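A single structure is presented below for examination.
All protein chains but one are shown in place.
Moving on, here comes subunit A:
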Amino acid sequence: MSAVPENAPEHCPGTNSEAAGKAEACAGCPNQSICSALPKGPDPAVEEIRQKLSNVKHKILVLSGKGGVGKSTFTSHLAHAIAEDPQKQVGVLDVDICGPSMPRMLGTEGETVHQSGSGWSPVYVRDNLAMMSVGFLLGSLSDAVIWRGAKKSGLIKQFLRDVDWDDLDYLIVDTPPGTSDEHLSLVQMLTGGNYGNGSGIDGAVIVTTPQQVALIDVRKEINFCRKTDVKIIGVAENMGEFVCPACQKPSTIFPRTTGGAEKMCEELGETFIGGLPLDPRIARSCDEGKSFLEEVPDSPAVKAFRAIVEKVIGFCEKKGGAKDNDTGEVMMDTA
């Protein structure tokens, strides 16, 4: 993807070019007046963000084309799992502007954000786990954020540029479903729109549920990552088996009519990093703002989740450890 939109006239100079809106090819283009009016060149915020986040060792996006598959649940518990090591500093950024779930899931609903000389102070869940969400900026829990895309992108830019995370080992970003303004802005702000740069985002974990209707949307998300050169750490399949607490009989609530996420990964050449069962106690923990890793350590979901977390950390540490700082080249052990 470049600054030349797909449906641009032939010889479009690119929306970020100095000649944007003024070149011969621009005549008749519906975007001409916008291109000629807007400031040229890369957004200065990109460099500010790069500097602000230069002390963040690893950045992970949690994505899904589909809603309600467990992205926020996954994000919050990935953060909890990593933060179990007191030596690790973890940050969670919630860019789901319309439906911010992270404050409830991390037990920080009702908290407010303070400003200091060095920026916005994130809200601390525990000593080594901080978070930021639009949820903290709302007057009341019922307030709706009814914003068009441009305004949402503006807030995301502010989150990335102004939050004073200090040093972090991991910044995990929870996203809304889809492939729209939030996702584009996030990736562009973190990579400078220079897809393939590779230094902005370690990778993305894609969460899905087993059924075909979810996988259709997830395939689109995988497509989005490929278009924007975001490496895919792997796909996690949530809400697989349900085991009845009374009779212990397993059931499949969301049938894998097309083989589920594992088959999809095989087909698309992506890594399947694991499956999680559907345990109602997980939803309860999330509603109560607690970590299910601590609340129900006997759940089969905990063991499955920890295995997934290890793979995610393994991916990031391998990538980060071999990085050549001068050339930006990354040497990866091929599995």
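By our rule, contacts are C-beta pairs under 8 Å (C-beta built on N, C-alpha and C of every residue); 3 or more make two chains touch, one makes a residue touch a chain; residues count from 1.
Criterion: contacts and distances are computed from a predicted model.
Missing chain, UniProt protein name: "AAA domain-containing protein", from among "Cell cycle checkpoint protein RAD1", "AP complex subunit beta", "AAA domain-containing protein" or "gamma-butyrobetaine dioxygenase". Contact with the chain not shown here comes from a single listed residue; of A:Gly67, A:Pro297 or A:Gly314, that residue is A:Gly67. Considering the whole complex, the residue from A:Cys12, A:Leu53, A:Cys286 or A:Ala301 that touches the absent chain is A:Cys286. Mapped onto subunit A, contacts with the missing chain fall at residues 1, 65-69, 72, 97-99, 101, 104-105, 141-150, 152-153, 176-181, 183-184, 209, 212-213, 216-217, 219-224, 227-228, 242, 244-245, 253, 278, 280, 283-284, 286-287.
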